[in-house]
Each structure stands twice: as C-alpha cells, then as structure tokens.
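Below is the structure I would like to discuss, written out as structure tokens.
A protein chain is absent from this complex, but the other protein chains hold their places.
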Amino acid sequence: MAEIKLENVSKRYGDVAALDSANLTIEDGSFTSVFGPPSSGKSVLLRVLLGLEPVDGGRIAIDGKDVTDASPNERNLSMVFQNLALFPQLSAQENIVFPLKRRAAREEDINARLDQVSSVLSIAHILHKKPAALSGGERQRVAIGRALIRDASAYMMDEPIAALDARLRDVMRVELKRLQIEQGRTFIYVTHDCEEAMSVADRMAILEAGRIVQVGKPDDVYARPATLYVAKLVGSPGINVLEGEGNDGSIASVLGLVNGQTGERLERGQKVHVALRPEALQLGDPADAKLKGQISDVERLGGFSVITVNNGEAQVRAIASGDAPHRIGEHVGVTVDPAGLHLFNIEDGARIG
Amino acid sequence: MSSVRLEATTKQFGDFKAVQSMDLSIENGEFVAILGPSGCGKSTTMNMIAGIEDVTSGTIRFDGRDVTSVPVQKRGVGFVFQNYAIFTHMSVRDNLAFGLEIQGAPKAEVDKRVDEMAQFMALSHRLDAKSSALSVNELQKLAIGRSAIVEPSIFLLDEPLSNLDAAFREKMRAELRGLQRALKQTMVYVTHDQIEAMGLADRIAVMNHAVLQQFDTPDVIYAEPANVFVARFIGAPSMNILHARIGEGGVTLGGRDADFIPLSDHLMSAARDLRSPDVLFGFRPENLALTEPESPGSFTAEVVLVETVGRRNIVHLVSGMSNFLAVFGRGAAPRAGEAIGLLVDTDRAHLFDPETEERLMPMEMSHG
Partner (left out) sequence: MTDTALPSEKHSGAANAPADGLAESRQSLAKRLILPTQILLVFIVAFPLIMQIYISLTWWTPLDGEPWYRAYQSWNWFDNYVEIFGDPGLHGAIWRTLLFVIIAVPIEFGLGLLLAALFYEGVAARPIFYSLILMPMMIVPAVAGYIFFLIFQQTGPLNAFLGLFWEGAYDVNWLNDVNRAFFAVVVADVWQWTPLMFLILFAGLMSVPQDQMRAATILGANWRQRFWRIALPRIKAVIFIALGLRVIECFKIFDMLFVMTGGGPGVATESLSLYLYKQTFQSLEWSYVAAIGITVLVVLSVITAVILARTNKKEDA
C-alpha cells in the first residue's frame, strides 16, 4: 500500500505528446479515477505507471521511492485489463492464484488468500468453472480476484467493466466501490465514462490531450469545474454554454442579467463563456423571463425529461420532471438559478471565480 | 412509408426459439424501438421484417400486403447497420447513388436526387470526399441518406449509436430524432439501451426471452410496466422490487412490522385477488423522499453507500433484509451508516404477483 506520485511525467510517440508534464498524486488508500475522452492519454498513463513503457521525462515515485526506471516487477502494482486476459484453459481458481503460484508462495498462504478473495467477491461457488462457462459479470469478478490476491501497492483497472451491459455495469461499479471501501486499498481506475468515473471514485483526475487539467472529489469537480473543457465533459445531459459579458456586477447574456456570485469580478463588457447546468434552468411562463423561446425537442427519459428551448439565437437544454407536460412548439420562458452558473475565460477557457 | 404488421411471427433456429409468436402493429410514420437485453430476439425480429431472415411461421404485412415471402431485394426497406456498412471504396456521391443506379434510374435523375439528398443531409460539401474520410456523425447521415434516397417503405436501424461514447450518443440521438421527423418515415429501431429507446421512440416494444413483454408509449411503459421484467429494465437506476406482505391498509417489508408502509386504497385494490399475502412491492428510486426517521407514514433504512453522479446522488440502502436504492438531488446527501426516514410516493408504486411477476392492476375508481 502506498502513495503514488507522478511529477511532470511526459511521454511522446514521435511528434505527439501522449502525456504532457502530467502531475498527479494518488493518496494511500484512495480510489482515484482517471477520466478523459478517447486518446487523451489515459491508457498511456497506466502503462507508464505500470512500467510497461519508459517515460520521456519526469519522475514517478511509489511511497517516496523513485521507480521511474524500475521494471514492472519492482513496482509491485496489480492490474485488471480491459479484456480481462483470463487463461481459458485454467479454472477460475487456477486463474486467481496464478500470480501467487508464479511468485512461489506457500500453499497455505495461497489458500488463505484465495478464501478471503473469493468470499469478498462472492465467487466461491464458481471457482471450479472455466472462464468459458462463466457469465460476463462472473468473469469480471474472477479477473478482479486475480488482481486482488496479490498484496500489491496499488490496483489498476483499465475500463474493467466497459464490455458489460448497462445493468451489470451499474452493479459492478457499486461492488468495486464497496470492495475498495472494505479493503482500504489504493485503486486507480481508468475510464472514458463520466458517470462511472464519478460514481466509483473518491477522487477523479481529468485528462485533456495528455495533460491533467483537474484533480478533485467528483462532487467538487462537478460543482466547480476548473476549465470549460471539464465543465463540458462532466455531467449528463451536457452543460449549456452561451456567450455573455460583464455588466456592472452582473452577467449579461441572452438570458438577461443574472447576478452570479462571480459577476462583480468582470469588467464591464468583458466577454466570457457562460456555462449553465441543465438542472439550473427552470421553465415557466414567458412573461416572467428574459429568455423566451420555443421548445424544439422533448426527450422523455423516464424519471426526467430533457427539454430543448430555442429562441433563434441560442439553444439551451433544461431538465424537467419525467411527466412534465411540455410539448414541442410550446412557448416558454427560461429562468436561471445563479448557483448553477459558471463563468470561463473566453480565450483559454479557465474558470473565473 | 408503410405500416408494418407482424402476425404470430415465429423464428426458430433448430431447437432454439429466437422469436415466439410475435404480434406487433406499427403505424404509418411511427418511430418504434424494439428494446431488450442481448439474445432476447430483437435483432432477429428486425431481420425478419427486413427479409434478411426467413420466418418459421406467421405473417409479415406492409400496408396490409403480405410480404412474408418477398425476398430482401424486393422488400424495399431501408436498413442502417450498427457499423453503418458504408461502401468505403466509394465516394459519398457513389454511396448515395448506389440504390438508384441499381434500380436503373436514368443518370440525370440519379444526379438530381443525390444532390437533393446531400442537401437535405447537409452533406453537399462532402459529396466528392472518400467515404472512409468521414466523421462518425457524417457516416450516420450518409447511412441514412443512402437508404432514404430509394424511398423505402420502412426504415430499420440496428443499434446505430452503440459504438459511440456517451456524450456523443446524446448529440446523435437528437440528430436522429430530428431526421425521423423531417423524413416522416416509419422507423424501427433496435437497441438494448433503455435511455435510447425512451428518448427516441413513439412506442417501445420490450422483449425478453423471445417474447414481447409490452408495447406502448415510453410514458406508459415507465409509469405502468406490465411485469417485473419491464419494470426493472426501464429506468436507471432500476425500480426497487422488494418482497412484502399485505397488511391492513399497506404492506410490510421483509415481514417486519416496523417497516409498515401505508398504501392508498387505490393501490391496495390491486391485491384484491391475491390468494396469499405475499406480494412484490415496486417503487422507483426517484420516488422516495427523505424525511425524519420515525415520522408518520415513513419507514427507516440505513445508508450503505452513496454514489455521487453529477446532479444526482444514488443512495444504497438496507432495511431489514431488503437492499434498495434511492435517488436524491445534489442537496440531499446522507452519509454511509446514517439511519434515515423515507416516504414512498405510493401513487407511483406498484404491486406485482410474486408467482407470475405480472403487475397487479388497481381497480378503476374515480379519484377525489
């Protein structure tokens, strides 16, 4: 168990920087998710951490010890691969104990660890089966068991549940979270799915083109995204982004004047991106609102509806209840809850306030 | 544009029944989603409508006309594949023109209609691009345009959004819905993703184990699921369905009198014909409200785990022997280990027969 530190880690492939001075500290016993769109460098980060590829610059330390040039074996990290990589000819049990067998551990120790792991994952009843005879979720548990049976410094997972269907994903992510809380081990979880990244982890790191742009508690990342990029990436349905400008302490946009807490920091006429969470918008009588528009789309998704309002100039999406009586073509007014309003620099997208 | 009707349509592969006596009536211009887990027979159903797969028994009608034995080339359906199946060795123009050229349309007409379709799909500027150079967004439009240009009687779409990541899927969903409205086409859309089905379709046909479970509008399927399977499959997180026992004016969870939940007379009337007091009690995680423990009408549960997912908190709870979920807004975030009081919105709760797993219908009565 250990703290893992990446300092200015860079990795290039030819001309492209897959990792660009990445800084990340993973605390001992934390569950950290690494989140970013495809090709943002998530998997490279894992490979570099595992020691599968050398870095082009920077330093990696595990528990204060510099492991930048250490081989994968010396780092003592455990890994669950996306494709699970189970041996088809071995039973679940043989698959799970394989890492220990290779390390020539004592038979009693192996059995003790196996008992512990299989009860934690509730897979004792399927240990005799071959991978082909297991369901997707069971195979997933076996793969996790194989990683957990080792007493590693940290446990890494590369999209471990991406291949499962939606229902099973929801179940497995909760199991992983519960497992980590019970065991108190360090988990590093790579995913391109925002909801997954937020739900499993107690800290999330967000990657943009090889750079880590924000690290924090999922709740804080959602509430205070550091850049426009993060704001757009996190949350579903996606955040609304409008153009606005400072107006003597409030913010002027197509929504009218809003007194955001950060409005007073803007100079008069300073242009900004105004980002609004869909749940911060309320639909009501056009007479009461500055932004009046027509509903161009209603998406009923069960527990909630996503309503798109268009006034010809701008388009925003708001969340309403699942049985909200809105119809396409209806004229509505949109009002804003200033708490759900974020401002970003027009040039570099950095957060204001 | 056509209506589609499946009458007792069955497909059998050897001993395996892929689709069992399916009756489905799709209206002209309607957008229908066939929804179900993998292996439920939804793709087979669509392949039978397209004519890619023969039916074992039963009839398929387009506009009342029996097309059961019409071969796929003559059936005149549009088909959008999961990977779009664009002819990557051809330009965008040649892809669009393919269907018309096959029909032997004169060159001038082909050119005219290709130009029109490209305009409609906002692909005009890409007409001479090699189709392998298109973005996913453009590929979807090209795949639809290529089928739409031959004016098919119906459009079939096989999970066209399943290869995309979540954020992009949202955008493409909106685009697809817009296209369907503009084309005014009958569309049948196969998917395993309930959000997609809810967001896109006029009506959803839910399938499981080769059998049609329910066919209705998204609102009805969500609010009045026909059985336990549909109730669990629609909505995320899933509906909580707990073992309960019918008591006087309500149910008790897991047999503990402490967890008595009073229900409305209306809902209680659903259990009128049950022979035993055992019942399945279903309510959605979002229909739970947080309250003080021990307050009237509430029941108590212990928080096991809280998942914070953007604007919502998914709270994992345990009460007696039952595990279940609640969904609260960002404001309400109880801590793990805490005991909380919960109120069920019993107007939106359901009772299911524990043997058949069918939903028990409350008696029709006038409210208020």
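Should a chain be cited, it is by its letter among A and B, assigned in written order, with residues numbered from 1 in that chain.
Just so we're on the same page, contacts are C-beta pairs under 8 Å (C-beta built on N, C-alpha and C of every residue); 3 or more make two chains touch, one makes a residue touch a chain.
The structure presented is a predicted model; accordingly, all values stated were derived computationally and were not measured.
Student: Can you work out which residue in A:138, A:159 or A:297 touches the chain that's missing from view?
Tutor: Going through A:138, A:159 or A:297 one by one, A:159 is the residue touching the chain not shown.
Student: Considering the complete complex, identify which of B:65, B:89 or B:209 is in touch with the unshown chain.
Tutor: Of all options in B:65, B:89 or B:209, contact with the hidden chain holds for B:89.
Student: If the hidden chain were put back, which residues of chain B would touch it?
Tutor: Looking at chain B, the ones touching the missing chain are residues 50, 52, 72-79, 81, 83, 85-90, 98-99, 102-103, 146-147, 150.
Simple rule for what comes next: only the chains that are shown with their structure count from here on.
Student: Taking each chain's centre as its mean C-alpha position, how far apart are chain A and chain B in Å?
Tutor: 26
Student: Under the definition above, what is the set of chain A residues touching chain B in their complex?
Tutor: Result: residues 37-38, 165-167, 170, 173-174, 177-178, 181, 192-195, 198-200, 218-219, 222-223, 233-238, 277, 279, 297, 299-304, 306, 308, 319, 322-323 of chain A touch chain B.
Student: Spell out the residues on chain B that touch chain A in their complex, using ranges where they run on.
Tutor: Per the touch definition, chain B meets chain A at residues 37-38, 165-167, 170, 173-174, 177-178, 192-195, 198-199, 218-219, 222-223, 233-238, 284, 286, 304-305, 307-311, 314, 316, 327, 329-330.
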